[in-house]
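On to chain A.
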Amino acid sequence: MSQNIKVTKRPTYTLKHALYLPAIAAGVKVTFKHFFKNISDINAVATLRYPEEQPTDITQRYRGLHRLTHRQDGSVACVACFMCATACPSNCIFIEAEERDDGVDEKRPKSFFLDTLECVFCGYCVEACPCDAIRMDTGIFSLTGNKREDFVMDKEQLLSHKGVFSEELSRARF
Partner candidate 1 sequence: MSADPFFLLVAILFSIGLIGVASRKNLFVVYMSIELMLSSVNLLLATLSQVLGDANASVIALLLIGVIAAEAALFLAIITHLYREKRTLDSDKFKNLSKVK
Partner candidate 2 sequence: MLDFNTLETIVFSILTLFMVGGSLVMITSKQTIFSAFGFLLAMIALGGMFALLNNRFLSIAQIMVSVGAIVILSMLTILTVNAKEENMPEEKNKFILISISAIIVSPFTFLLYKALTTLPEHFTKMQTINSKVIGSLLFSEWVLPFEILSILLMSAMLGAIIIAKDKLKGENS
Partner candidate 3 sequence: MSSSAITVVIISFTLGTLLALLTIPILVWMERRVASLIQDRIGPNRTNIFGFRLGGIVQSFADVVKLLLKEEYYPAHITTGRWLFMFAPIITFVAALLAFMAIPFADTLNINGEMLRVQPLPIDFGVFWYMAIGAVGVLGVIFGGWMSHNKYALLGAARAGSMVISYELPLGLSILSFIITYNTVDFNVMVHFQTGTALGFLPAWGIFIQPLASIILIIALFAETNRNPFTVAEGESEIVAGYMTEHTAMKFAMYFMGEYVAMNTASAVIITMVFGGYQLPYFATEDLLTHFSTFAVIIMIVLPLFIYGFIKWMQKNNRVKETLSSDGGRAFETRFFTIAFIVMGVVLEFILLYLAFISQSDLERSIYIAVVQVAIFVMKLMLFNLFFIIIRWTLPRFRYDQVQTLGWKYLLPLSLVNIFITAIVVVGASL
């Protein structure tokens, strides 16, 4: 049994360790190697030059800006069940429901506001939605505006966002 055990010698505290200076020299060697490698060819550095170079590694699971999905007939898939607003930890979803009288369903949102300044992009609303009406698959990672009101998304804005990965329509069976 003992032949399987590999005994490693503990490092002894020698004069070389007590002096500190060899260790400092080794550290400086490492940093200087990186420094010299990068200064001789700056374009080899993997940093993304952001505004000119856009990220290419946004995957399907990336939580970008929200959107509301559509049904087959193009109407909003949301049934105003308030599940997302309940699940939201930062209370940033404000829904006002109204009765739906076109016979497709019973309820729909009259207004749907999402305050992206309060949103923490946790994705709980997507998890909570029973009819796949809200998704975060737009791939939009940068959101800019001039005033606070620009960041409060209303229903039309959320409906106008396009998904970039999966199908456009809601997958819920109505």
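In this section, contacts are C-beta pairs under 8 Å (C-beta built on N, C-alpha and C of every residue); 3 or more make two chains touch, one makes a residue touch a chain; residues count from 1.
How these were chosen: all candidates are chains of the complex that A comes from, given by their letters.
Everything numeric here is computed off the predicted structure, so don't read it as measured data.
Asks: Which of the candidates 1, 2 or 3 touches chain A in this complex?
Replies: 3
Asks: Given the complex with candidate 3, which residues does chain A contribute to the contact?
Replies: 21, 24, 27-28, 30-32, 34-35, 38-43, 45-47, 49, 52-53
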